[in-house]
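Worksheet for the structure shown next.
Other chains dropped; remaining ones untouched in position.
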Amino acid sequence: QDAEITEFRIGILGGENAQDRLNNYTCLQDYASEALGVEVKLFAPADYNGVIQGLLGGTIDMAWLGASSYAATYLQDPEAVEPVLVKQNMDGSIGYHSIGFARVDSGITSLENMQGKVFGFGDPNSTSGYLIPSIEIPQATGASMESGDYFGEVKFTGGHEQTIVAVFNGDIDGGVTWADAQGNWEDGYNSGALRRAVDAGLVDMNELVEIWKSNVIPEGPVVLRKALPADVRETMTQLVDGLFERDQECAYGVAAGETLGFQPVTHDTYLSVIAAREAKIGG
Amino acid sequence: MLHITELTKTFNGKTAVNKVSFDVKQPKMIGVIGRSGAGKSTLLRMLNCLTTASTGTISFNGEDVTGLRGAARRQWQSRCAMIFQQFNLVPRMDVVSNVLHGTLNRRATWATMFNLYPQDDIHKAIEILDRLGIAEQAPKRAEALSGGQQQRVAIARALMQDPDIILADEPIASLDPMNAQIVMDALRRIHEEDGRMVIANLHTLDTARRYCDRVIGMRDGRVVFDGTPDQLTTGVARDIYGAGADFSEAATSTQIETLDRPKAEIAKTAALV
Amino acid sequence: MSTAELDLLKSQADSLFARKRIMGFALPAIVLVYFTYIFFAFDIPSLAQRANMDNAVTIASDSWSYKVHVTRTNRTGEIAYAVEGERKGTYPDGTRPDWVTGEDITTVTLGPDTIVRFLPENRTEIDIAGFGPITAQATGRQVTTNLGETIPDWINASDRRVTITLPDGRVTLTGSKTEVFRYFPGWELFWFTLDSPYHGHGIWSLLTGPQLDPQRGNSSGAISDWWNNPMWRHKDIAWAISETILMAFLGTFGAAIIALPLAFLAAKRFAPLVIIRGITRRFFDFVRGVDALIWTVVLARAFGPGPLTGSLAILITDTGTFGKTFSEALENVDEKQIEGISSTGAKPLQRYRFGVIPQVVPVLLAQVFYFLESNTRSATIIGAITGGGIGLMLTQAIQTQKDWEEVAYYIILIIIMLMVMDSLSGWLRGRLIGRKD
Amino acid sequence: MSDATMTGTHTVETLQASYMAQVQRRRLYGGLTLLIFVLLMASGFNVADDRNAGGFWEGLSQIGDYPADVLSEAWDKRADLPALIAKFFPALVETVNIAAVSTLVGAVAGLILSLLSTRGLARFPRLIPLFRRIMDIMRAIPEIVIALVLIFVLGGGPVPAMIAIAIHTAGALGKMFSEVAENADLKPVEGLASTGATWAQRMWLGILPQVAPNYISYSLLRFEINIRASAILGFVGAGGLGYELRNAMAWGPGRFDEAAAIFILLFGTIVFFDQLSSRYRNRLTEGHTA
């Protein structure tokens, strides 16, 4: 198992302009190739599934996954990857929320008002954009998420950005996305997809209203492929762990926002999410 | 009626028709002769407004035709039908439709696109075909017909236009002698029975002599002869065709040697060579 | 002809035209019925409501203009200046745009008749000609303004957030910050970012002017700074485009190389065994039918994201297409040439080489070059799925929906790329077909 | 006859020498072309391999993994397949509809553009270059670009995809159509012109009957291409079968049976229309030459 590696491949999850993502990771790329002594490559597939498939197929060695994506990887092949680190929020927590929202002028203020309306998920592999709401919302409404059951129609928009824009444009009546739920609604909270959309000038939070909030969701883990040599995994874990202390700017880019850095995490943190995902498969 | 003054056409510096002037007072049958490149086709195409004249005027019953554009030009074209050497029918369409194309100018564009021709027109087309002896061919595709039949369809289309003038550009040049005679007979009959003016470009002297009331001879774009067939002597013919190696009337005249011409005339023609 | 016969012919013609009319109307009628069905199936009636013309305006204006943000963080009172509000476009310390003036009170000129003043203690004053001054005070999460009950529709105000949209820019006030941005036409920083010494210099002054950077010569430095421009990333884009073309090139020619021998197996006159022919043909149908889209997905698992996956997806699909067309070309070869070669006692390979290849090569090359061009287009799309090339950059730029000028830039580059490939393949086709073997 | 050669300017020796020179040149150029091509292929492959996450040789052995996962799950749940196929059938209909409408619209637009940009037929001969450039640009823009931009403006659904494909189709067919129209016989057109027919009448009655078989044949080919395009556009967000496929695949195990059902539908449709159009096209073009 401790074979030599000839290159190290980091996969980057969707959510931003592909090139921006790659740029944010170039500092990590440099540190890693210095630490490992081999070439390090970055890949930004078009969607979550691209990264998952890469990890399963052994073509990607490391990635920062969402909780649900980790669950998907684990369920397809428990031996493929292991979680090593998780991002720590500014308040020291390692969780975030799925936020349901709608347009103010639609008159919708809660899930009750959404009955018969069009509801939008993001990417099917997103924890906050699909998995958690698809489990917690039925608990709240007492009905399934099938189109026509409680909601008039349930769609996948493809991603967080698309959901936000679709709701803002009125293409769908309500949708879910992620946020840390700290700070102010009018700013789009401190971090998350809404905040980014506001910063980009895409939406005006005055037009939007929060209609639902999930329980806290654990942040997704940084995972390494189990088949990697132990020393490589060790080196990379230490490198990412110490990234905040070493280069705050770089950590900001890699973590996509303000962070206190990364802290170790184990598989157990995600048992509930995996159970949730497994339940979805069963259902 | 038809009044042509100093009509000239220049193609990129090359003058194809050069200051041609003539008058037609009554509907006559006029033959235009001249060797290849003399400008016969160009002259007819200008009359039909398929080609615009460079300078000079064509006027018909006092109306100037030369400068017409758009709808007015198409209106004029519908009054002055044209028959081509290669028939220029729509080969994949049936004969009646081809004849009915003579009414295109009168009917609304959208109606013709959906074949909405009035029943009267359809019946008239059949009658015209019958007059030309090809009514049985009516439902066939034009391409299925022999050359002579196709040319008669073209004449039928021209008649369908109910034109004041019929222009015919070497109508028999691609036909065998038998069919050539039928087609020329038809043109002559139309002229005589309907009293329409017919202007026909002809390749061969003897056809012109036999069928026309008046013959215009062209050479290098100019009119070099204008008179009755009788005035068309051997000397004049030499003039028109250019007395030279490249003119062999005998060769062309065999085309209609089946015509029942007086033997004397044949001899005369042969003497030309 | 008797009148009776003539009448018969007339009635026949009438019915002929009746038939033609029915035919003439039937087709448009069918199409019309189909379009009516589509009209409702595609929900066209509500399209007008769903269509968001603001977005259209955003695209139209954003794609040829840029904005410069002036942001005051209320907590610290710091004021930042950045093109597009991006880090990479931040003005270096101590510099700022020339339409921002003042020391204690920062004055931002927002077009000819609007002035925004950042006053101390998180107060902001906006002076709009013909409307009057608006003053706003941020305290905690609250924004208090002097706006009355009736506000115009270009202002969106709540007690937490106020947005004022003006022809030349926009002012956004929240408790935490005050942000002003102003639009300018053009693609700012297209050549150099603000941190490059060459920013703001024309090509003429770069070539003839004094050396701007003591370390580097003007032209080499300028080229390097342009090439590595972090805002527009010309280098990455060039790479992406060449990756896309590479996918098309490898896929097309790889497929042609594989398909040629297989096509012999599928052509009747070269493969006497019906079974082999049948198997090869079904194989071609299968790989073609599965389609590049599905191949991309399947291959992405085995090969991971990247241009190789895209190439292979194109290669596999086109092997089917080429196999089919090549074998058709092979079926139509002229027997005479082969016979001529055979009669000299040529060996089988020689027969193919001289009896068959010279005949089919022009047909095949024409086909291959035609596909090279159309595969460049496919590679753009496949790249968007499998993660490579200009296609991915474009789709991501569109999906994040903010940098429309980058989208416009990519689109222009893609169109140029495809038009160049189109004429290149046309030119090569002409040359190679005209060439003797 | 041999005298002719003797008196000719060339002796056999000079002919031999010049031919040998030509052979050398040809060998050189041929060799160089081959070398360049081989180099391009090899280095291109290496670059692609290098920039890909997984290598070619490692990946080769795993090529069956994904289909195996999908198929085994689909096999386990094979009883559900008919129901799933029925479930996704409407999506398939949408995909085919997008292709059909865009082919129809594109073919009509292409027809008009082609007539406007063919020498000898054009309504406004001076504008021929303009119409040609328009077609070039329409052809060059990939569907995905227009579709994504239109999705932003019009919202999701089939309409953006339809417009995007129709624009590309109009450009592509316009070019092929005008190549056919260029070879059309102009005599019927002139005949019609001499009766005073309008431009529309000349085209409709004089040109269309000639070119229709070829045009229909090209349009059928395009329809088949457009089905594939419409599926791909769905994959990037324009609805139809591609959208369903992407969701099923993105979710992974648990929905592989859905993915398999969609695969089957897509594969069946493409093969069906492919066979249909190639059979019908053969008949059209054969009937034409006969």
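Residue numbering begins at 1 within each chain, and the chains themselves are lettered A, B, C and D in the order written.
Definition applied: contacts are C-beta pairs under 8 Å (C-beta built on N, C-alpha and C of every residue); 3 or more make two chains touch, one makes a residue touch a chain.
The structure displayed is predicted, hence computed values, not measured ones.
Asks: Write the stoichiometry of the complete assembly in this structure file, using the chain labels as they appear.
Replies: A x1, B x2, C x1, D x1
The criterion applied here is as follows: only the chains that are shown with their structure count from here on.
Asks: Which chain's centre, taken as the mean of its Cα atoms, is farthest from the centre of chain D?
Replies: That would be chain B.
Asks: Please report how many Å separate the Cα centroid of chain C from that of chain D, as a whole number.
Replies: A distance of 18 Å separates the two centres.
Asks: Can you compute the centre-to-centre distance for chain B and chain D, using the mean CA position of each chain? Integer Å is fine.
Replies: Centre-to-centre distance between chain B and chain D: 48 Å.
Asks: For chain A and chain B, let me know how many angstrom lie between their CA-based centres, rounded off.
Replies: 83
Asks: List, in ascending order, every residue of chain A touching at least 2 other chains.
Replies: Residues 9, 11, 43, 53-54, 57, 59-60, 158, 162, 165, 169, 171 of chain A each touch two or more of the other chains.
Asks: Residues of chain C that touch two or more other chains: which are they?
Replies: Residue numbers touching two or more other chains: 50, 52, 55, 301-306, 384-385, 395, 399, 401.
Asks: Per the touch rule above, enumerate the chain pairs that touch, sorted by label.
Replies: By the stated definition, chains touch in these pairs: A-C, A-D, B-C, B-D, C-D.
Asks: Would you mind writing out the residues of chain A in touch with chain D in their complex?
Replies: 9, 11, 41, 43, 47-49, 52-54, 57-60, 72, 75-76, 123-125, 155-158, 162, 165-166, 169, 171, 280-282
Asks: What residues of chain A sit close enough to touch chain C in their complex?
Replies: 9, 11, 14, 16-19, 22-23, 43-46, 50, 53-54, 56-57, 59-60, 158-159, 161-162, 165, 169-171, 184-187, 199-202, 204-207
Asks: Within their complex, state which residues of chain C touch chain D.
Replies: 31, 34-35, 38, 41-44, 47, 50-53, 55-56, 59, 243, 246-247, 249-250, 253-254, 285, 288-294, 297-299, 301-309, 311, 377, 380-381, 384-385, 388, 391, 394-395, 398-399, 401, 407, 411, 414-415, 418-419, 422
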